[in-house]
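Showing subunit A:
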Amino acid sequence: MAKVVFNEEKCKGCYLCMTACPKKIITVAKDRMNAKGFRPVEVLEMDKCIGCAMCATMCPDCVIEVFR
Partner candidate 1 sequence: MEQVFKKPEALCDVNLHYCPGCTHGIVHRLVAEVLDELEIEGKAIGVAPVGCSVFAYDYWKCDMQQAAHGRAPAVATGIKRVLPDKVVFTYQGDGDLASIGTAETVHAAMRGENITIIFINNAIYGMTGGQMAPTTLPGQVTQTSPYGRDPKTQGYPIRMSEMLSKTDGAAYIERVSVDCVKNVVAAKKAIKKAFQTQLDGKGFSMVEVLSTCPTNWGKSPVEALEWLRENMIPYYPLGVYTDKTGE
Partner candidate 2 sequence: MSKRIHIVVGHYGSGKTEFAINYALKLKETHEKVMIADLDIVNPYFRTNDVRQMLEAKGISVLASPYAGSNVDIPALPADILRLFDDKSSAVVLDVGGDEDGAVVLGRFRQQLEEEGYEMLFVVNAFRPLTKDADSILEFLREVEAASRLKTTGLVNSSNLQGLTTAEDIIKGQRAVEETAAKSGIPVAYIAGIPEALQGLEAQYGEKLFPIARFLDLGYEF
Partner candidate 3 sequence: MAEKVLVKGNEALAEAAILSGCRHYFGYPITPQTEIAAYMAKRMPKIGGVFLQAESEVAAANMVFGAAGAGARALTSSSSPGISLKAEALSYIAGCDLPCVVVNIVRAGPGLGGIQPAQSDYFQATKGHGHGDYQMIVLAPSSVQEVIHLTADAFDLADLYRMPVMIIGDGMLGQMMEPVEFDLGKRREIPPKTWATTGTEMKREHNIINSLIMNPDDLEACVRERYKRYDYIKEHEAMAEEYLMDDADFMITAYGTTARIAKNAIAELRKQGIKAGLVRPITLWPFPEKIYQKYTDKVSAILSVEMSMGQMVDDVKLAVGGKVPVHFYGRTGGNVPYPDEIIQSVLKITGGDK
């Protein structure tokens, strides 16, 4: 059991986390923008998350918290 939580308002939409995710479960939210005007990322299949924190490691803006 693992999960990631995105602080969407801090996300700048650089998507470095997407390239780092070994499970390729991070996607761009198509339905919303944050206050900065960026489309944040989201994980729709959280059950596939292994809590490896690679996404968070590459995030320049401390958007991601990881639980395991």
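How were these picked? Simply put, all candidates are chains of the complex that A comes from, given by their letters.
Keep this in mind: a residue touches a chain if its C-beta (ideal position, glycine included) is under 8 Å from a C-beta of that chain, and two chains touch if they have at least 3 such contacts; residues count from 1.
Nothing here was measured: the structure is a model prediction, and the numbers come from that model.
The contact partner of subunit A in this complex, picked from the candidates 1, 2 or 3, is 1.
Interface residues of subunit A, counted against candidate 1 in their complex, comprise 1-3, 10, 12-16, 19-20, 38, 51, 53-54, 56-62, 64-68.
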